[in-house]
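All protein chains but one are shown at their positions in the complex.
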Amino acid sequence: MGLIKADEMTLNIGPQHPSTHGVLRLKVKTDGEIVSEITPVIGYLHRCFEKHCEYLTYEQVIPFTDRCDYIAAMNNNFGYVVAVEKMMDIQVPERVEYIRIIMAELNRIASHLLALGTFGLDVGAYTPFLYMFRDRERILDLFEITCGARLLYNYMWIGGVSHDLPVGFVEATYRFLDEFEKKSEEYHNILSYNKIFIERTADVGVLPKDVAIDYGVTGPNLRGSGVKWDLRKDEPYSIYEKFKFEVPVGQGLMGSVGDSWDRYWVRAEEMKESVKIVRQALDKMPRKGDVHEALPKRVRPPQGSIYFRTESPRGDLGYYIISDGKDKPVRVKMRSPAFTALSALSEIASGWMLSDVLVVLGSLDIVLGEIDR
Amino acid sequence: MNVNQKVSQIVEEKFPGSVIIPEEPQNDFIQLNSEKWNEIAKFLKTESALKFDSCQCITGVDLGAETEKLEVRYNFHSTKHLHKVEIRIATDRKRPSIPSVEQIWRVADWFEREVYDMYGIRFKGHRDLRRMLLPDDWKGWPLRKDYKTPQTYNGMKVPKVRKGWD
Amino acid sequence: MTIDNIIIWFQSWLPNARIAPLYVAAVLIAALAIFLVMAVNALVAVYAERKISAFMQDRVGPMGQGPGLHAGKWGLLQTVADTIKLILKEDIIPKAADKKLFIIAPFIVFLGAFIALAALPWGPTLIAADMNIGLFYILAVSSFGVIGIIFAAWSSDNKWSLFGGMRSAAQIISYEIPAALSLVAVLLLAGTLSMQGIVANQSGTVWGFLPNWNIFNNPFTFLAFFIYFIAGVAETNRTPFDIPEAESELVAGFHTEYSGMRWAFFFLSEYGNMLVVAGVAVVAFLGGWQSPIDGIMQGPLWGLIWFLLKMTVVILIMIWWRWTFPRLRVDQLMNVAWKVLLPIALFNLFGTAIWTLTIG
Partner (left out) sequence: MREYFKNIWQTVKTLLTGMGITIKHLFKIRKGNVTLQYPEEKWPRPDRNIGFEPANYNLIRSKLHVDIEDCIGCRKCERACPVQCIKIDTIKVPKGTDLGSTSNGTLKRLLVPRFDIDMTECMYCNLCVYPCPEDCIYMTGGPNSEKQPLDYEYAQYDRDKLIYKFATLTKKEIKKYTTPPKQQELI
């Protein structure tokens, strides 16, 4: 006796596991149900995005940014093209700005719907997941009529967008928003205020303010911890300063500030704000205009570098682009919000039960495509 | 006075000789000497006028095999004063090494591991410097400009993607 | 129709035969009948579960297999096709598994549900074995399955399975207690452990118009029904208490390593357990095979119909729960059992005792 250490067990969660949201591997040490140590192992989905970019022209990089965060591809396009436009000093037409914001916000709703649905699935609620997928489907339909693709759009171009909105898009979007607002109440009733759901998520995986900032956690996760920080409000890019919307922050309604329920709730509230933005954008958008007007003949940003960040559904999505004046970038670095969020996992989920680790992981809303790139 | 000038002034006062003054004043970054980087980093985070409490991004950069150096670029942001700064630190290409800031900003842990993974820059004082995205037994530093795509991996031949295409 | 009836019937044909072989034959016939009931129940319940969950989730559910195969309607033969697939599937036993236990485990789990069904009264005369300790017997053997689950978990040599097995053991043992205590309240009213006796005790009306089922008999038994039902759902390992197989946490829990027919036996016994829990709930609280309106539509056939109808309703509620609720955590599960259900069950028992002494 004494040779076998009977009180701790190493458990591999993943790379293939129903709730790791992709091919993530978590090496955890468990003491019974209690998890004492978590080591995330990533890289299973590494597709050499940054190396690829060295061989591609600036336009050809755009479809690759799609494939990083495949849940919110529009937002990834958006960040990249705005960064390159900043370098080249391009002023895009007003209609293009509005179209981009409509697309980005619709995609934010779609992304949050998926995040909330899969979060419900992690907790064991199967039905809300399908309700949310049903509504996400409508957004994908809208994207499909616009650019033909449902997931990887390659819609935004440097200096414009690939297609103008099709006839009837505006009306269809209004119709969708009307329906969606009614349905969001249903989500709250079936999931958010469900007592079992609250018990499972409230007070679990609390991410305090200072820890969140220290770990570079951004987006809804940071706002869930009670920090009012939204790039759309605080460093407005594109024409976000023209819109009126609130920045929901976690208030600890069901437990303490910064728990999993708060992160969930912030996302649910953000969808409502996005609906508001889309509505305003549809109201104000110039009805006519050439979306290809400002397309540059050739994309060759002047020598120099830029670090530019936008608010993707997962947080601060930063692009560090270095140009040497040729048609191919020297370096494109993507600062992915999910990457930093995952690095905080071991800090906030250690000491909880095995089930809670997966709940916390779900509440961080990671996309492995973006983490591994 | 913009943030960069202010920061470089304050840092130069505290750590004389550490700021390599950029050749052009309109540059939007600060080039630092790598020697005292750890202390400067601590100073950047705690000094009340700066308070760069959020490390946004750490980017490894290779500007070509002929430059004889590798660079690491840090983007910092302050949630107190809402200002940001870019700091660049160059290192020798042959034996790249930079003091780690992993214990100052926790997020730097993974960022530095990624830079090490891609460029082979050793971060002195990092507690867990391993490969991040690539397999542990990978050879070479893929994002360096002089990196050659290997023909074999662990003795296995990398198959050509398409036969009869070229 | 009890086993005794069958033996007597045999004896009328073969008056000179010895009793032992006749007994074996009678038991075998009863066993076959019960097995058929379980199999048909699984077929129907799985189909119902898939369809109902689909409609609840705005889907259409299985539509392929049915009359006219792929273009067919409603996927009526879906579960039959699934069964054929499961039978034909390769049976994989992991190399590191403890082979003997691994093979025997699904049958033990199955046995737990199987022998419990023997004591369910399907009608006034239709019962395999009308024991004088019927309820006690069911309570005893239905927790027998947990041994099989632990066998399966241990022998798989898989960490996820082990987690599932441990959780399951803790869960079933905890929920036995509130379930049993709420049934004791019924025993106080009936004064017998015999299943038929309990049903017979529920004839007539109460308060003038309601059938004299135990659930309506007094407020305490009304509560006891819900406690029994919650605890029963927990014993069958269904959502919201499905932590032993929680697919988003433990992949598939104790049956992660099982495949083909062995896995099907776990499946079969899950639905068999549902049947047992629903059956006991119907017998103990919902008047068994008694007609809801006193005095009419009674008799052996009506009894069977009423019993099946009531059971269907209870099983439908289980399905409904499964597709609505999230899952509890292990410690919360224990909290519910020990801090909520148990005190209320004890209070109920006390209340029922007072009620029977004073009012009843």
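Going in written order, the chains are labelled A, B and C, and every chain counts its residues from 1.
Heads up, the rule we're going with is that contacts are C-beta pairs under 8 Å (C-beta built on N, C-alpha and C of every residue); 3 or more make two chains touch, one makes a residue touch a chain.
Treat the numbers as computed from the prediction; the structure is a model and nothing was measured.
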Listed residues A:45, A:83 or A:142, member touching the removed chain: A:142
Identified contact with the non-displayed chain, of A:13, A:28 or A:196: A:196
Given A:9, A:23 or A:152, the one touching the chain that is not displayed: A:152
Among C:47, C:110, C:323 or C:355, residue touching the chain not depicted: C:323
Absent chain, residues of chain C that touch it: 52, 54-60, 63, 70-71, 320-321, 323-325, 340
Hidden partner chain, residues of chain A it touches: 56, 59-60, 62-64, 66-67, 127, 134, 137-138, 141-142, 144-149, 152, 154, 162-164, 166-168, 172, 175-176, 186, 189-191, 193-196
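Assume only the chains that are shown with their structure count from here on.
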Most distant chain from chain B by Cα centroid: C
Chain with minimal offset from the mean of all protein Cα atoms: A
For chain B paired with chain C, centre-to-centre distance based on mean C-alpha positions, whole Å: 63
Between chain A and chain C, centroid-to-centroid distance (C-alpha), Å: 45
For the chain B and chain A complex, residues of the former touching the latter: 53-57, 59-63, 73, 75, 79, 82, 86, 105-107, 109-110, 118, 131-135, 142-143
Sites on chain A touched by chain B in the complex: 42-43, 46, 48, 50-51, 211, 213-216, 227, 229, 234, 305, 307, 309, 316, 318, 320, 322, 330-331, 333, 335, 339-340, 343-344, 347, 372-373
Footprint of chain A on chain C - complex, ascending: 53, 56-59, 159, 163, 239-240, 242-243, 246-249, 251, 323-332
